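Structure below; questions to follow.
A protein chain is absent from this complex, but the other protein chains hold their places.
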Amino acid sequence: MQPRGACERGRASLSRVGAVRPALLRHSLLGVGLLLVGAAAVWAIDPYDPFLVYQLSSVCYFAIGAAGLTVLTGLNGQLSLGHGALMGVGAYTTAVLLKDHTDLNPALVMGAATAVTAVASIIVGAAAARLRGPYLAGATLGLAVGLPGVAVRFSNIFGGDAGTSIPALVPPDPLSSVTPEVWLTWICLVPTVITFVLLANLVRTRYGRDFRAIREDEVASALYGIRVARTQVLAFVLSGACAGLAGSLLGYTSNLAAPGSFPLTLSLLLLAAVVIGGLGTLPGAVWGALIVVFFPSWITSLNDTVHLPSAVRDQLPLALFGAVFVVAMLAFPHGIQGGLVRLWQLRASRRKAGTPEPEGGAT
Amino acid sequence: MLEVDGLSVSYGGVTALDGVSLRIPDDGITAVLGPNGAGKSTLIRAIAGLVRPRAGTVSYGGRLLNGMSPEAIVRIGISMVPEGGGIIREFTVDENLRLAHLWRRDRADLRKALDEVMALFPLLAARRHLPANSLSGGERQMLAVGRALMSRAQLLLLDEPSLGLAPKVISLIMRTIHELSARRGLSVLLVEQNARSALSIANEAVLLSSGRTVASRRAGELAHEEELWHAYLGY
Partner (left out) sequence: MNYFFVLTLTGVAAGMIYAALAMALVLVWRATRVVNFAQGAMAMTTTYIALAVIQLTGNYWFGFIAALAAGLVLGAVAERGIVRWVENGPPLNAVILTLGLLLILEAVVPMIWGAQIRSFPAPFSISAVQVGAAFIPVSPFNLFTVGVVLLVMVALLVLFRFTGLGLSMRAAAFAPEIARLLGVRVGRLLTFGWGLATMAGALAGLLVAPSLLLYPNNMDAILVYGFTAAVLGGLDSPIGALVGGLAMGLALSFIGGYLGPDLETAGALAILIAILMVRPQGLFVHAAERRV
């Protein structure tokens, strides 16, 4: 089915451009809508459960980090165990910037953290571009375990083991009735929505297709003209930028950037969010973030009904995440989002099967 | 006696074997012939336990082989030499031979078997501790046959032993197989594309085409049926 001539071809390419623009518009409108709804919901919930609001800010940064990682690992097939360390880069950039200028605009600070981490990711990504599978995992594992040590070594800049504090976000005077946690979560929602809108659109472009193509078949992609190394690095930088932004939000949320905040476990939790939610899907990143944040506190709250020894209660979330990894790889490689997609497809096919034939049934 | 009954094997959606039945007696050589894609290799792999049939049974001495793993099938006296010989090139000649006997866990018999094989194949004895990839194609096939003997098998399954070998080497290998079968009372199932050399040593012959049995004769009779030759074997 080939366009029959230049005129047709021109029309075809125009319609492609036209196809992208409505999608971007649609996503942006959806994003603004979600932002407004989310902000309103947060403001409404706050009087009843301020801690929940605070947790939602954690969901925001986990979602951003997971979104970046799902593009890298799910779409592009590069497994990184070092994104927790990259979040640390974002958090420390935030801390260092705010150390002497405490009232810098958060948007500027977050932007700077994102940019710095993106640059760091160019280096990491370039080193990682030639690595595959377990080698890449091992190298990024080294990043996760090794980078916090750098912060300790240069303690005059980074504050050593105790870290550097990050001042809390305070709402400006006209909004002084807004509580700190609501303000914090509002500030976190904005970059979250922006990130998802941007990623959602990126995934639909040639870049998204190239990411997927390389994961499916690297040799074929190269033969097709895709510049593999460059694309790999791009994927890394994108996901690293997300991690940096997430780290900055983490810093604002916990008011601290310390080596102990970025252990190997953080990288594994990000991976858990991606795996549970569904590798390679953006909605899955949200699911995963929700679960990673709320599951541990749900376990803690269980203590009221089922009394678990504190040692068990503290470690149970991690043990269960580990179990999810194992079970997911054995049985459900598509996570929640994939499961939902499959359920949807199942319902759709059942509905089709149940519909009576409009005519006598000639096929 | 190896009995194959109604064996059907499919790969994906493709049927490789469709209801094949045959009998392999306890001594002598049975040739399984046919053009490319006839299902000969699939048949032999199914008997050896490498491939699970969709339908049908394989039994040896009355014992059902369906579902048995290849290593279990070796233990009841069936040894398969895969296409190309299946020699582990990084191992030495000696290691390749030893490997085939290890499951017996009988060190005295291992030494005896090694001596026998070395006597049978002097060229292997000369290269005993060299890596197997220093052997020529024909020598590797000899090694493969020697390896099958190490396992003290009663039934040998040979998958295209002549593949890629020069005519002189092929006749040497065929002669060796014939002698072994005669002298030791071994039963041999010989899958071959090279029908002429196979028929020169076989007692029975089975002709497969498109996964089905087309003819089953004494080897001498098949050699004379010109129409069958032309139709299925192409020459």
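As written, the chains take the letters A and B, and residue 1 is the first residue of each chain.
The working rule: contacts are C-beta pairs under 8 Å (C-beta built on N, C-alpha and C of every residue); 3 or more make two chains touch, one makes a residue touch a chain.
A quick note: this is a predicted structure, and the numbers were derived from the prediction, not measured.
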| item | value |
| --- | --- |
| Touch criterion as defined above, residue of A:122, A:137 or A:202 at the omitted chain | A:137 |
| Contact partner of the left-out chain, one of A:79, A:98 or A:113 | A:79 |
| Of B:54, B:98, B:178 or B:196, the one touching the omitted chain in the full complex | B:98 |
| Missing-partner contacts on subunit A, residue numbers | 73, 77, 79, 81, 127, 130-135, 137-139, 141-143, 145-147, 149-150, 152-153, 263-265, 268, 271-272, 275, 311-312, 314-316, 318-319, 321-326, 328-330, 333 |
| Interface residues of subunit B (partner: the chain not displayed) | 48, 50, 69-71, 74-75, 79-80, 82, 86, 88-91, 95, 98-100, 102-104, 147, 151 |
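By our rule, only the chains that are shown with their structure count from here on.
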| item | value |
| --- | --- |
| Cα-centroid distance, subunit A relative to subunit B, in whole angstrom | 57 |
